[in-house]
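Quick one: this structure, given as structure tokens, is what I'll be asking you about.
Every protein chain of the complex appears in place save one, which is left out.
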Amino acid sequence: MHIGKVVGTVVATRKDENLTGCKLMITQPLDSFKKPIGDTIIAVDTVGAGIGEIVVYTKGTAARIGANRLDAPIDASIVAIVDNVDVYNDLLE
Amino acid sequence: MHIGKVVGTVVATRKDENLTGCKLMITQPLDSFKKPIGDTIIAVDTVGAGIGEIVVYTKGTAARIGANRLDAPIDASIVAIVDNVDVYNDLLE
Amino acid sequence: MHIGKVVGTVVATRKDENLTGCKLMITQPLDSFKKPIGDTIIAVDTVGAGIGEIVVYTKGTAARIGANRLDAPIDASIVAIVDNVDVYNDLLE
Amino acid sequence: MHIGKVVGTVVATRKDENLTGCKLMITQPLDSFKKPIGDTIIAVDTVGAGIGEIVVYTKGTAARIGANRLDAPIDASIVAIVDNVDVYNDLLE
Partner (left out) sequence: MHIGKVVGTVVATRKDENLTGCKLMITQPLDSFKKPIGDTIIAVDTVGAGIGEIVVYTKGTAARIGANRLDAPIDASIVAIVDNVDVYNDLLE
């Protein structure tokens, strides 16, 4: 899984019927210091994440498991809202 | 999932029989500001996407689910047409 | 899926028994203008692709589906031979 | 699989119920000389790994197998604690 920040939403009227009701959140991957890394992805919210929140997202089949929608074309979903990230900086060197 | 733009098509007569009838769309990945990022991929259209449209595509097993063709060798498919992308720019910093 | 060009073959006598009879093609990923991008991969041919041909390859479980060998350790396969790639250049800007 | 070092933890109260009890470890990928490469990921501990330990982690469906939680939205898990890495340097040239 990865840490990310919810930075926006995608609105799509014409879509796969199994995505109906899914909130498509634009999610910015973050490093362990909460700095942006790489490009945003679209993840389906499964835990009530709001704009600006730091979250954990998962990819692949795990994303459909998290969304409890095994028959939906989902490859990324938000599965936790982060309270705290504890990193031991000296271990990163 | 990712945001992309349909920029072309691939024509292939000799192909896996389970790809018959699939529209192979050349899709350019976009960032949340709709700027191109990285190289194009080929995604199967499942929602009637046309050339130039901004779409959401999905990868892996999710792509076969979206195409409703679990027995086809598909690893990317277009599953939504984007009406709007709402990004909170200040959150990206 | 991605566009690629078959640029060689791998010969391997000692291998997984479920790869017996599989043609292991060295495949160079291409962008939509047929220029090489990134490093070559090994994909199993499933459509009679020859050296120098432009093809579509797929990855992951889709590759085993394309090869019709769900019990083989295949993670990439060639599933179509490209007749034509139509790209609208102005859409890429 | 990849070699990594456990450098921290993520605390998340609101999360997928199938993540309850999972320890979310911030894991720094390492090269074979134990130097950091790329960005940290979040992997679920399955072998009692502690902060600072060198581990082997796995991704995708393998991660859920390692965690023995096929119904949890896990896409990375720690499956071994490294005693030793033996690399033949001259082979890397």
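So that you can tell them apart, the chains are marked A, B, C and D in the order they are listed, and the count of residues begins at 1 in each.
The rule is short, and it goes like this: a contact is a pair of C-beta atoms (placed from the backbone, for glycine too) under 8 Å apart; a residue touches a chain by one contact, two chains touch by 3 or more.
Everything numeric in this text was worked out from a predicted model, so none of it was measured.
Student: Since one chain isn't shown, list which residues of subunit D touch it in the complete complex.
Tutor: Counting over the whole complex, subunit D touches the hidden chain at residues 1-3, 29, 31-32, 37-38, 46-48, 56, 58-63, 65-66, 77, 79-88, 91-93.
Student: At which residues does subunit C meet the chain that is not included here?
Tutor: Residues of subunit C in touch with the missing chain: 5-16, 18-19, 24, 26, 28, 36, 39-43, 51-52, 60-61, 63-64, 71-76.
Note that only the chains that are shown with their structure count from here on.
Student: Over half of interface residue numbers shared between subunit B and subunit C means same, under half means different, so which is it?
Tutor: Copies use mostly different positions to touch.
Student: Fit subunit C to subunit D on CA atoms, both being copies of the same sequence, and give the resulting rotation angle in degrees, nearest 5.
Tutor: It works out to 145 degrees.
Student: Please work out the Cα centroid separation of subunit B and subunit D, and write it as a whole number of Å.
Tutor: Distance between chain centres: 31 Å.
Student: Counting in whole Å, what is the centre-to-centre distance of subunit A and subunit B, each centre being its mean C-alpha position?
Tutor: Chain centroid spacing, subunit A to subunit B, equals 19 Å.
Student: Do you know which subunit D residues sit against two or more other chains?
Tutor: Not one residue in subunit D touches at least two other chains.
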